[in-house]
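Handing you a structure now.
One chain of protein is taken out of this complex; the other chains stay put.
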Amino acid sequence: MSLFELDDVVAGLREARECWRSAQQRPLELAVRELPDRAQVAEAVDALSSALFPLRLGPPQLNREGEDFFVGHTLDLALHTLRAQVQLELQYAARLDGRRADDLDARAKAIVRQFAQGLPGIRELLDTDVLAAYRGDPAARSVDEVLLCYPGITAVIHHRLAHRLYSLELPLLARIVAELAHARTGIDIHPGARIGAGFFIDHGTGVVIGETAVIGERVRLYQAVTLGAKRFPADDNGELRKGLPRHPIVEDDVVIYAGATILGRVTIGRGSTIGGNVWLTHSVPAGSHVTQASTQQRADEVAA
Amino acid sequence: MSLFELDDVVAGLREARECWRSAQQRPLELAVRELPDRAQVAEAVDALSSALFPLRLGPPQLNREGEDFFVGHTLDLALHTLRAQVQLELQYAARLDGRRADDLDARAKAIVRQFAQGLPGIRELLDTDVLAAYRGDPAARSVDEVLLCYPGITAVIHHRLAHRLYSLELPLLARIVAELAHARTGIDIHPGARIGAGFFIDHGTGVVIGETAVIGERVRLYQAVTLGAKRFPADDNGELRKGLPRHPIVEDDVVIYAGATILGRVTIGRGSTIGGNVWLTHSVPAGSHVTQASTQQRADEVAA
Amino acid sequence: MSLFELDDVVAGLREARECWRSAQQRPLELAVRELPDRAQVAEAVDALSSALFPLRLGPPQLNREGEDFFVGHTLDLALHTLRAQVQLELQYAARLDGRRADDLDARAKAIVRQFAQGLPGIRELLDTDVLAAYRGDPAARSVDEVLLCYPGITAVIHHRLAHRLYSLELPLLARIVAELAHARTGIDIHPGARIGAGFFIDHGTGVVIGETAVIGERVRLYQAVTLGAKRFPADDNGELRKGLPRHPIVEDDVVIYAGATILGRVTIGRGSTIGGNVWLTHSVPAGSHVTQASTQQRADEVAA
Amino acid sequence: MSLFELDDVVAGLREARECWRSAQQRPLELAVRELPDRAQVAEAVDALSSALFPLRLGPPQLNREGEDFFVGHTLDLALHTLRAQVQLELQYAARLDGRRADDLDARAKAIVRQFAQGLPGIRELLDTDVLAAYRGDPAARSVDEVLLCYPGITAVIHHRLAHRLYSLELPLLARIVAELAHARTGIDIHPGARIGAGFFIDHGTGVVIGETAVIGERVRLYQAVTLGAKRFPADDNGELRKGLPRHPIVEDDVVIYAGATILGRVTIGRGSTIGGNVWLTHSVPAGSHVTQASTQQRADEVAA
Amino acid sequence: MSLFELDDVVAGLREARECWRSAQQRPLELAVRELPDRAQVAEAVDALSSALFPLRLGPPQLNREGEDFFVGHTLDLALHTLRAQVQLELQYAARLDGRRADDLDARAKAIVRQFAQGLPGIRELLDTDVLAAYRGDPAARSVDEVLLCYPGITAVIHHRLAHRLYSLELPLLARIVAELAHARTGIDIHPGARIGAGFFIDHGTGVVIGETAVIGERVRLYQAVTLGAKRFPADDNGELRKGLPRHPIVEDDVVIYAGATILGRVTIGRGSTIGGNVWLTHSVPAGSHVTQASTQQRADEVAA
Partner (left out) sequence: MSLFELDDVVAGLREARECWRSAQQRPLELAVRELPDRAQVAEAVDALSSALFPLRLGPPQLNREGEDFFVGHTLDLALHTLRAQVQLELQYAARLDGRRADDLDARAKAIVRQFAQGLPGIRELLDTDVLAAYRGDPAARSVDEVLLCYPGITAVIHHRLAHRLYSLELPLLARIVAELAHARTGIDIHPGARIGAGFFIDHGTGVVIGETAVIGERVRLYQAVTLGAKRFPADDNGELRKGLPRHPIVEDDVVIYAGATILGRVTIGRGSTIGGNVWLTHSVPAGSHVTQASTQQRADEVAA
């Protein structure tokens, strides 16, 4: 009856797990399943998106008369789903630090209440992003099309929610939300990045924006743009030092064309244009037009 | 009982919506949910794909004896699903222009009938694409593997359906189909692009093809190729002018290797080869071999 | 009653299919549905992933006490699902070659038993990958976060399973698994690539690794790196020659930054660093630091 | 390739359908699928039930703060689902009578609006039923248990909704709702039956209540009770005459024990008790105690 | 970590299974899962029902133009599902008898082909049943309502399919289909019962019809009617003797009112009427009117 020698395989896998756990010196209490759950987070994010734009991202049967009811009911469920996930992250963080986890329930509630109160503000910001997409893309026929179709909008909705979670000191939940967007759009924005109003990413596949990047208002990016770090500074022990500002500052009204790579804590001055495929590791003053020197092209070329 | 102050959040979100609607001077009749629905469109596209290739993309239990029945039944449902979506786009378009929407039902039926009649032709085109993939990739062992696995084939099936919708003046539905492919494959082809038979994209992630691009027969592209616009011409009022030809013309039998960027209404002459990472903004005659000058590499290098 | 002239469309599609089949001179016995099924394969891969990391990728309700039971039960179902798919590939391969398919059942069982016995080893390898991700990314707070969030980890779990299938001479199943990863992460690793322990891909969108690539231990890649072929050698008849080593060898402890392109059967010597956007078609010795010459940047720049 | 001779079977079934249609002299326009849909009606009924008792029959994650939002949103969707079904029944009724179907949309809306306004009254009635169940069953520990568990309550919720649809001249929808209850509980109440407040059926399997039955307040029934018709009067042509009162009148405060059969337009006087298995085809005055004569048992015996 | 002492419980259950298997002297080869699967059978039955009445029991989006396609495609899948279940029963039957199971695949195909060819005849029979229901119930407004709502019709559709399976010597599959109907309607008809055209059961809950019952044409039953066996004859060893005719013969045009019990191999002569709750264990000649003597009621009383 031993077709696949299951007992052996199971034993082999158990050994591998135990070996890993002891090699990592992981305390037993970390070997539990209580961690935020990607599927639950995805459910909450989708619900929040539809509560933010009920007549565009809500259920197709929704009616204007029922708009507020839908929003309230959807928030009720989504915020409680989120509360459970927040509690899991708080508990996990405490376990990781070897702290006792007190008042998890109360703290989770307080955090989610704060999160909830920020939602109208997030909607206002997102309205500026939708408008920027509509105005920035000659192919866009209406703001509705932008909301229904554009991956850049999907990414920025996720980011603004993820960034709020990051600000509320929930880096794991924030990261899960960011990776949901990454999987759905190919756009990888670290939830720590600070991004101003009227932000638009066109096409978007391959865009990477790092944790300490700061982006002003009305900035426009195209596919495959990287706002990255030059190097990771290490401390005396050779350990990477975390949290240092290491990604670019992009000021208001900058446009960065496809494939451009900007690295390090440099500043791209207000109103500048960075051409396609440009490789840039120093700051440029306001109003600069940077292009790929060797090809002698103007900078605004890689839009599709 | 007011854990999350839901009433306030709901009121805040309503205010934000109203603020947006009045700022946009959106007529009340646009504040409705009647818009094409992404999930419905996805369902129709998947059904059409399986009707086009029943024994490869249809249900695993399908039998040869039942092939035509499957095709007919699947089309019956898919075309009626599509009809409803077409009607929603026609209604939306009329509302957007402030026109009355007459005869929506009859017009939607006529359009879908036309669409349906084009399906055998689409299948024939796709057969040339499948063959091109099989012949163009040394790793491909059979045409079946190509249909089951290759994201480039997924993208081109979506594109040929999307382009047909675009030609039938359903730009919103066409765009939704294109973005479905984009999300599934990382390949972003505007539904307006005209693409000849025997088209093959290998790997594909990051490919962007613009609205007015024209691609000949037997063209092959690799990942991260951009066929984009140099700039967006504006009219005297500074408004972007739409619909002008602004993307490349790629003639028959051209190969474009990974990461190449071709911008503007230039022509790549028949039989040319454009090397990996090449940046090109001018036309080249038939039979050209363009490579990255600085690296002195031959042009056919970036295939994986 | 003939709204869409379904009969005509069905007939047109049948004709197109027959036309294709006769043009391809496909024997009738290939016109069957018996092929591996992507959805079934995806189910098996997801089950195997959760059996490999039960408390991280298993069901949220799982408890430590039930860990082995979960692993055993999940393997039981997944391996039998896989067995059916293996049998389909064996049958298909025989049909393709015009061979008789004998002993399919016994052969499929034997192959899956071998596959099963390799799972603990795969888990051990993956543990080194997880650790590499944790150590290589300053933003990573814990190995748990890495497993829950990082697309690079998703890709490498898929790859190590796909590569095992490839080694067991199941190229079609292997390719399906690889394309599942590609669709989920934008990372495209051919299942034939041989990759050592401690492998980490950060961000990852746009990475392409070819079939005969060989990668050592502790190698780190960033987004949009290509390890590709320079050209496809053809035999005297102009047919592409298959299976020749044509992709790079990357030795231990190499780091390759974003957007770098390395082509052909070249060797990147142990401990080298290849800078962002570098284009490389020749071997470099151990300890090399290759950077984009024109921009005079150091090589470790494009991480985000 | 003709394993099951599908073509023949399909042809045989088509012939059978055509044969039936022509034998029935059914006008072609009746051979359409546009009929109320059982699954849609079930969805609407379940939604209405949960809107009537949100904290008992609503989703488990519901919170008090979100109660009204849930109710409003659920009604919004359920009433629109119902509206579509109402329109289908109106259209069907018109087709059946050979009338033109005018203003279907407006009429459906008006009917559903009326239906909606009756919901608070239905909830009040149902509260009396729940209380009656709680008081009438010594095993009931709380009103909550009654709502969660008792099939008699499930049946009466369905009936009060079905009866309302019946009163609004939607006999087909009403019947579908009644049969949903029948399938779920084994209790078969015709939607035409008029039933007063405080109604309770215990156990319930096998209960049958006819179309013109009239039941007073605080009536209690046990399993397998029949309130039926003695005979179906026919007119001069031998056609059954419809709509005549032909089922019992049961006055206030009557109890009818298990298996009792009461037939014809008889009246069971206020406060009477009808014993188990009694067979009764004549009226009895108020305060009667009717028992099975032959067995000399008291009448209140068959409760379980 | 041993919250529920799972290991002990699992061991205890294994012991109980082994104890049972050895007590039953079950050969090991019976301890396998290969048995017909209720869910699969349910799926096949639902599909067959919708293929028999496509515009009434098929999907709501179905269109007249697609009727035959739907029927053919649905049959294709349903018959192959059935074939797999037939094969499981044949294999099981062989195992049970200790026979070798040869040619399972071919035998299953042949049986299903026969089954398929009988479907048009079943549809014709069912049409007479639908008509009987419509004519026999004064509350029925149309044949459509009958098909959509009446549990008696649900039961008879299941029975005619089950009886066909029974005739093809698949008693286990037949029984599963019969119990599906029983669970859905409360009507319990053994698949062996032979039932003529124009059969109608009103209300139906509690009806039981035994294996060797024979029912003529145009027979009508009400709820809780039993057509049972008087006793089970045993052979000399005290073993029950199977297959002997032991249930009633009900001739054409008989009506049996609610709750009547008829036992043993008796004959109810053509055109007879059996009153409600009557208990009958002897034959009655054609044209009889049997009523409950003690209550002196006429026989046609228990319809509701």
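Think of it as A, B, C, D and E in the order they're written, each chain with its own count starting at 1.
By definition in this document, a contact is a pair of C-beta atoms (placed from the backbone, for glycine too) under 8 Å apart; a residue touches a chain by one contact, two chains touch by 3 or more.
The structure presented is a predicted model; accordingly, all values stated were derived computationally and were not measured.
Trainee: Which displayed chains make contact with the chain that has been left out?
Mentor: A, C, D, E
Trainee: Which of C:D46, C:E65 or C:D252 sits in contact with the chain that's absent?
Mentor: Spelled out, the listed residue whose C-beta touches the missing chain is C:E65.
Trainee: Per the definition of touch given earlier, which of D:R26, D:R113, D:R194 or D:H282 contacts the omitted chain?
Mentor: D:R113
Trainee: Among E:L227, E:I256 or E:V284, choose the residue that contacts the chain missing from this document, as touch is defined above.
Mentor: E:L227
Trainee: Mind pulling the chain E residues that touch the left-out chain?
Mentor: 3-10, 12-17, 19-20, 24, 30-33, 35-40, 92, 96, 171-172, 175-176, 178-179, 182-183, 186, 188, 190, 205-206, 208-211, 224, 226-232, 240-242, 247, 261, 263-264, 279, 281, 293-294
Trainee: Need a quick check: the contact residues on chain D for the chain that isn't drawn.
Mentor: For chain D, the residues touching the absent chain are 51-52, 54-56, 58, 60-64, 67-68, 71-72, 75-76, 79, 109, 112-113, 116-117, 119-120, 123-124, 127, 138-139, 141-145, 148-151, 184-186, 203, 205-206, 223-224, 258-259, 276-277, 292, 294-295, 297-298, 300-304.
Trainee: May I ask you to list the residues on chain C that touch the chain which is not drawn?
Mentor: Residues of chain C in contact with the hidden chain: 59, 61-63, 65-66, 68-77, 80-81.
One rule holds for everything that comes next: only the chains that are shown with their structure count from here on.
Trainee: By CA centroid distance, what chain is farthest from chain E?
Mentor: Between chain E and every other chain, the largest centroid distance is to A.
Trainee: Looking at chain pairs C-E and A-D, which one is connected by more C-beta pairs in contact?
Mentor: Per the contact counts, A-D leads.
Trainee: Determine the centre-to-centre distance between chain C and chain D, using the mean Cα coordinates as centres, and give it in whole Å.
Mentor: Averaging C-alpha atoms per chain gives centres 58 Å apart.
Trainee: Of all the residues in chain A, which ones touch at least 2 other chains?
Mentor: As it turns out, chain A has residues touching two or more other chains at 61-63, 68, 71-72, 75-76, 186, 205-206, 224, 294.
Trainee: What is the complete set of touching chain pairs?
Mentor: According to the stated criterion, the contacting chain pairs are A-B, A-C, A-D, B-C, B-D, B-E, C-E, D-E.
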